[in-house]
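Note that this complex is displayed minus one protein chain, with the remaining chains in position.
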Amino acid sequence: MTQPNDMLLNLAGVCKHFGGLAALSGVSLHIKRGEIYGLIGPNGAGKTTLFNVITGLYQLDEGTFNFDGSDYACCKPHVLAQAGIARTFQNIRLFANMSALENVMVGRHLRTRSGIWGALTRNRAARVEEQAIEERAHELLRYVGIHRPSNTLAKNLSYGEQRRLEIARALATEPKLLALDEPAAGMNATETESLKELMKKIRASGITVLLIEHDVKLIMGLCDRVAVLDYGKKIAEGVPEQVRNDAAVIAAYLGTDSPRPHAGEGQGVRVSE
Amino acid sequence: MKLHRPANRHLLLALALLVLPFVIDALFGHGWVRIADFALLYIMLALGLNIVVGYAGLLDLGYIAFFAVGAYTYALLGSPQFGLHWPMYVVLPLGALFACFFGVLLGAPTLRLRGDYLAIVTLGFGEIIRIFMNNLNAPVNITNGPQGISSIDPLHVGTFSFAGQHELFGIGFSSVHQHYYLFLAFTLLVAFVSLRLQHSRIGRAWMAIREDEVAANAMGINTRNIKLLAFAMGATFGGISGGLFAGFQGFVSPESFSLMESIMVLCMVVLGGMGNITGVVLGGVLLVVLPEVFRHGAGPLQQALFGKIVVDPESLRMLMFGLALILVMLWRPAGLWPSTQRRRELMPDESVAQQEQDTVYDSAK
Partner (left out) sequence: MDIFLQQLINGLVQGSVYALVALGYTMVYGILGLINFAHGEVVMVGAMVALTALQALLAAAFAPVLAVLFSLMLAVAACMALGYGIERIAYRPLRNAPRLAPLITAIGVSIVLQNLAMMIWGREYHAFPLPFNNGLHEMGGAIITDVQIVIVLVALVMMAGLMGVVHRTRMGRAMRAVAENPSAAALMGVDINRVISATFMLGSALAAVAGLMVSANYGIVHYYMGFMLGLKAFTAAVLGGIGNLRGAMLGGVLLGLIESLGAGYIGDLSGGFLGSHYQDVFAFFVLIAVLVLRPSGLLGERVAERA
């Protein structure tokens, strides 16, 4: 396959097994620079597994993994972060007992370099760098819309703020690809709406976004392209309009997950509106 | 003088530390200055372990092994054992280096283990080092086995020996006083290094690992290297402290490096307040001084109460010590003087976990 320059992430034939269970079998994904790419699928479809493969938490068993022109199969998470993939976690994994500011500052770790010597002597370079880290962290907190005192402990932030803080922390690593694992989970309609704005803002700043979501409405209204996983296979890919009317997708959803009573609030899965 | 100005407070603290040995000497006697010297050595150890346990969150139950490596390095290179009498400024750094080397040697394969597995591996390592020191007297005699090594050279620079009597401005300084100032200098150095590291890029990375290793790794921190760095730093401080210990004591034997010692240092760190330097120093002082107070108090107290010694003062002392550990922890679970973060952490707050639970129910799963 040719690799046009506008491709940021290329996965081909990715397989991942857990014991005898094939969580992913032959999944291929192509994410273009500057798009918001949605990944949906019923529970257990392998979305999070794929996500973990992309961010290095799992090592793929078969297939190729090309990011920004280089091969990154079987790399550790910090290598992928270095390469420019940053992520958030489905069940929020902040550094709970560090302040909001410190959380973001940790994100700057890999783009900064002062070591023991700098820490001990506090020489000019180290001081300048430390100041830059702090300034950037403040900036990012404002950017994602956290307006609390920056020394508030992460765990004392509201739920929505914690989700945003995770995004700020990820942005601090200067990613090319920002991978968000169900960022809207548990959010109310207003919060979801402002999250949507945030993601558009992030894309506008030139960062590609990969989005896993249960909230199909959010995905459809936001993503440029969408892929649908089911039983570890990609069953559809394309612009939202196209995917929404795909017979296989409708079957996958209606076969496993019936609409929930309060689906009208934007939760739950509705294939057509 | 305004006390709330930090510069003034520091000056006052410095003065207090300088005259402290003379105050102790005048009030309690010479023996207590010696105890103060040991307290400083233990504070150094506790500060070293604090980097590993308090900052990076790695439970190390064999930390005393690094102290042992430093002590034996000094003992072997500065005693009649091999007829080597290398100077202190060579042997101390060498001891620190060896300790650091052993830290990396142990850490490299084991640091991917989860919390309590790491604890038992470090514990095993501590025991291995002790057993080797206990038995490396045959077939080739290296460590002199359980008898240990004696007649170790005193700490000295050129012709100045810290063990001799000296006079300055008409004030007499004896061995324990001079060691006090030497150890104080090293302790301040270690405290300074700890403090600087704590508020740095490296320190933040350690704390991130302590809080959530997976997330730290995902944020681009090379967790293995950073953890190894914590281990190596801690080991280095242990090695320095060990070298000073050997020179001060003039004698080392494997008995001084038992598991109980590791546990003791860990208690200092946790009891005082993990991650907070003031707390750790406080823990070190208390755990060295308390048993001594009990030692001196247990006998006379019984005499006064019952007119005779009812129970062995030694075991009464340990009993009270054990009780003190329990009571202090029950009273202040985060330690006597926790870091502000730890203090906040203790507030009944499971918001994150709770919200995670809520998420499970809320989202369409």
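A and B are the chain letters, set down in written order, and residue numbers restart from 1 in every chain.
Methods note: a contact is a pair of C-beta atoms (placed from the backbone, for glycine too) under 8 Å apart; a residue touches a chain by one contact, two chains touch by 3 or more.
Source: prediction; values computed, not measured.
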Inset, instruction - Among A:Glu161, A:Asp181 or A:Asp215, choose the residue that contacts the chain missing from this document, as touch is defined above. - result: A:Asp181
Inset, instruction - Among B:Ile142, B:Ala163 or B:Met329, choose the residue that contacts the chain missing from this document, as touch is defined above. - result: B:Met329
Inset, instruction - Specify the residue from the set B:Leu94, B:Ile142, B:Ala163 or B:Met318 that touches the hidden chain. - result: B:Met318
Legend entry - Residue of B:Ala119, B:Met219, B:Met233 or B:Val281 in touch with the missing chain, whole complex considered: B:Ala119
Inset, instruction - May I ask you to list the residues on subunit B that touch the chain which is not drawn? - result: 53, 59, 109-110, 112-117, 119-121, 123-125, 127-128, 131-132, 134-135, 138-139, 214, 259, 263, 266-267, 270-271, 274, 311-312, 315-316, 318-319, 321-326, 329-330, 333-334, 342, 345-346, 348, 357
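Criterion: only the chains that are shown with their structure count from here on.
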Legend entry - Centre-of-Cα separation between subunit B and subunit A, whole angstrom: 43
Inset, instruction - Sort out for me which residues of subunit A touch subunit B in the complex. - result: 43, 55-57, 76-78, 81-82, 86-87, 89, 91-98, 102, 105-110, 112, 114-116, 118-120, 122, 126, 129-130, 133, 153, 155-156, 159, 162, 169-170, 172-173, 182, 185-186, 214-215, 257, 260, 263, 267-269
Inset, instruction - Name, in rising order, each residue of subunit B that touches subunit A in their complex. - result: 193, 196-197, 200-205, 207-208, 211-212, 214-223, 229, 233, 341-342, 344-345, 349, 351-352, 355-356, 358-359, 362-365
